[in-house]
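The complex appears here without one of its protein chains, the remainder shown in place.
Let's look at chain A:
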Amino acid sequence: QASSALVVAEHGGGSVKNGSISAVAAAAAVLGDSSPVTLLLAGSGGSELDAAIQHASSAHPAVLVARSPLLGQPLAEPWAELLVQAQKKGNYSHIFAASSSFGKDVLPRAAALLGVSPITDVTRTIDQHTYIRPIYAGNAMATVRFKGSGPCIVSIRATSFPAVPGLALTGVGHPSIRGNLRDGFPEAIGKSKWIGLASQQTERPELGAAKIVISGGRGLKSAENFELLEKLADKLGAAVGASRAAVDAGFVPNDMQIGQTGKIVAPELYIAVGISGAIQHLAGIKDSKVIVAINKDRDAPIFQVADYGLAMDLFEALPELVAKVPSKRL
């Protein structure tokens, strides 16, 4: 069977998301130059979707579009059904997506509907059916091979496949999925309703893509003290993250959590402030180029992973850092 891939292209604000661009990079790497990679963009319609389609097709020849009021929100049931319908029409050998919270929610459901096991959160590709993924909070790596018949469904950890914005391919027209998603309407669609999303607005770079990440833990002691970190982040043009302890304590919202079950980051520079370094937190930062830890407890496990460790009270270290660090906008 000839190889071909479908990549679920998440989009927001009129452009394809970085994680999905990474997924395209992974698909292209696995399949090679001669196999077609099709981007799937979907939504209820409107100018943001149109802009995203423009963005996608400006860099990529094959864009599949689906428009339906059922796809206006990121609900797993209609999106999994969309993938099933796209697979039936396109008979792809592979389906790729980023391992974002959306990809995690939708892809396994779609895989089950297609009768196959997905391979999720992949950090390396070996060949078309063989992938490496972290297990035990990244303390071990499993090489997994798909030996089923049916599409090989893979989600990728975006930080392991750096996105090259604007892939070097020429844009060509965009066919749409013919027919209405309502055809052969599986019972699960219509049983879920999207109510809303509470998110914090921020000018700072996205955690998954930032070159510098500064993270705070329980040692910050309060939500107000996170302002110290934010000052440092602003000077460095960095993103701000947190350990689970800081989120549990209510210092910061959940979308800042970095770790085994939170966000995975791989910046050039990761600065952990007042973070002890639990296994579960380390799982989210291990691929950072340089790790710095600031913690007044010399025995904190974070120092075993840090490239540079400063055993100092963060309430003294942070103001000094803010004063002395070069002002840098990346």
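Here is the rule we use: a contact is a pair of C-beta atoms (placed from the backbone, for glycine too) under 8 Å apart; a residue touches a chain by one contact, two chains touch by 3 or more; residues count from 1.
Rule of thumb we're sticking to: contacts and distances are computed from a predicted model.
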Record-based protein name (UniProt) of the chain missing from this complex, from "ATPK synthase", "Gamma-secretase subunit APH-1", "Electron transfer flavoprotein subunit beta" or "GPI-anchor transamidase": "Electron transfer flavoprotein subunit beta"
Selected from A:75, A:97, A:163 or A:220 as touching the chain missing from the view: A:75
Touch criterion as defined above, residue of A:21, A:275 or A:291 at the omitted chain: A:291
Those residues of chain A which, in the complete complex, touch the missing chain: 74-77, 80, 100-102, 104-113, 116-121, 130, 133-150, 186-188, 191-200, 212, 244, 247-248, 253-255, 260-261, 263, 268-269, 279-280, 286, 289-292, 298, 303, 305-312, 317, 320-321, 324-326, 328
